[in-house]
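Removed: one protein chain of the complex. Kept in place: all other protein chains.
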Amino acid sequence: MVLLRLEGVTKRFGGLVAVDHVDLEVNEGEAVGIVGPNGSGKTTLYNIISGVYLPDEGKVFFEGNDITKLPPHERTPLGLARTFQIPRPFGAASVKENVAIGAMFGRAKANVDEAMKMADEYLELVGMYELVNKEAKLLTPLEKKLMELARALAMKPKLLLLDELMAGMNPNDINRIIELVKKIKVKENIAVVSMVEHLMHAITQFAERVVVMHQGKKLIEGPTMEVLNDPKVIEVYLGKKMVIEGYEG
Amino acid sequence: MAFFEQLASNLIYGMLLGGVYGLATMGLSLIFGVLRVVNVGHGAFIMLGAFTAFWMFTLYSIPPIASIVMALVIGLALGYLIFMSVMRRLLDAPELSTLLAMFGIGIFIEELAKFFWGPDYVGYSWNIGGISFPITEIPFTKICAFISSIIIAALLYIWFQRTKLGKAIRAVVEDREGAMVCGVDVNRIYALSFALGIGLTVLSGVLVTLFTPVGINVYMGGDYTLKAFVIAVLGGLGSPWGAFYAGFIFGLLENGSYTLLGLIPGVEPFGLTRFVSFAGLLVILLVKPTGLLGGE
Partner (left out) sequence: MRRYKPLLPVFAIYVILLIIGATTPGLWQPIMFIMFYIGIGVALNNFLGLTGYVDFGYVAFLAMGAYGMAVALNYFTELGFGAVALGFFLALLFSALLCIAVGGVALRLRGAYFAIATIGVNEGLRYLIEGARIWGGSEGIVLSGKLRKAFGPDFANYLSTFVADVCLIIVIFVASVITIYLINSRVGYALLALREDEDAAKVVGINVTKYKLIAFFTSAAIGSLIGASAWTLKLTYVFPEDVFFIHYTVEAIVIVMLGGAGTLLGPVISGLIYGALKYYLSVILPGFQLLAFAPLLIIIVVAFPDGIVGYVRKKLRGKSLFEYIR
């Protein structure tokens, strides 16, 4: 079943067309990778899906309902959750409170006590149990990313949008996170859309389907390995061919 | 027609005062434009300028127009001192912090002034004659203040357009990150703009004394803080030139509406005029927060 559908979504900033008539479908429980160089419109697309921006044209559907004009706080309870490229923790709150806030106001709609329990669970899951009482602003950038992942998961989303989650992580962490997200995705039947700029290797391990964005448009879409070997993609990613070859070799 | 004569004379007065209002708001707007700091203590600096004029005149018989330079120097030094001791540490702090710090500084200056100069109204009389019109007489002092405002604003404009520092300040207002990338030392621009903003404000306090019929006292600033907010918002917060033009509009509207509201029986035109100006402030904030005269 189609969970998220974008129809001809367009967003302009002044003269710049950040997202140009993009169609996209994400099915329930599916893992999709969105790949594209910096400035290809990925983050704008996320902001449109999560409701931070209203699109200038086009429509957004979630489970068949038109959510194009809904404010972010009304979309989240439907089952949307996202992380940010640059983490945005609630700085003065503790790590546990940060995650609990997700559980309280996301689809989970937990009460305060339940939310605190869920926070513990998800923090343990991402391996941050010993940091629960720390002030969120004192975390390292990597820890902030993991906390945001826990916060997003505690919202019990149907669709999880990850924004450059793995950028800046070392290979061990990346593998750990990929295994973790895969496991939860299967367990809770979450559709995961993961946005990456580089790291094609990581995406091949994870995504079933890949969408490549280029200059605000959808360049190509299809099963992961097929797309990554497509000459058009290799052309856009001229410098990144090495990574793909490295994986294949 | 006594009414129209009064309206005409009030409008002339409003225009002259408006020039001073405009100048008195430029510093506030400059500081907001560059540092994104709202100087909630604005009025205290106006008061300092007013007392500078008062003391220079009373002690040394120096005419207020000459005190301008003195006030500017005092303001620049004070602004630099405040920036270095307080504001510099708050640049990355939440907005709440800078608001409260400026509030505290404003009150501190007022209380210190009260400690030394007492709470009473004082005044001086600088009489250099005036121009008589059939309807009214306009003292030269007010005309002097008006012309000084325009000259200072014009000099400032030239400085902003022509000098390297002026251009750097404009660059920071328009695009902070961009300016930083282009090698502008943003912290230096902050310090300079803050000092200049305070300098302008203290300076304008000198001219304000030429328009205060009941004299000056240490709490006179509160009024000017509030008016400056209205004017700054009218001109588009952060735009010193917008503020200068908005000063004229405000001066004219204030005096015009005062005269007109006086026609309504059973009300106090003074209070209602101010109500109208604050209601206007709220409407502008709601409808077009970038200011009526401001673009983006």
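A and B are the chain letters, set down in written order, and residue numbers restart from 1 in every chain.
Just so we're on the same page, a residue touches a chain if its C-beta (ideal position, glycine included) is under 8 Å from a C-beta of that chain, and two chains touch if they have at least 3 such contacts.
Every value quoted in this text rests on a predicted model; they were computed, and no experiment measured them.
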Absent-chain contact - pick from B:V69, B:A93, B:I131 or B:C182: B:A93
Among A:M104, A:I184, A:A202 or A:L219, the residue in touch with the chain that has been omitted: A:M104
Of B:A77, B:A171 or B:L226, the residue in touch with the unshown chain: B:L226
Touch list for chain A against the chain that is not drawn: 50-52, 71-74, 76-77, 82, 84, 88-93, 97, 100-102, 104-106, 111-112, 115, 133, 135, 151, 155
Where the unshown chain meets chain B, residue by residue: 32, 36, 38, 40, 86, 89-90, 93-97, 99-101, 103-105, 107-108, 110-112, 114-115, 119, 222, 226, 229-230, 233, 237, 261, 266-275, 278-279, 281-282, 285-286, 289
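Keep in mind that, in the parts below, only the chains that are shown with their structure count from here on.
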Intercentroid distance (Cα basis), chain B paired with chain A, Å: 49
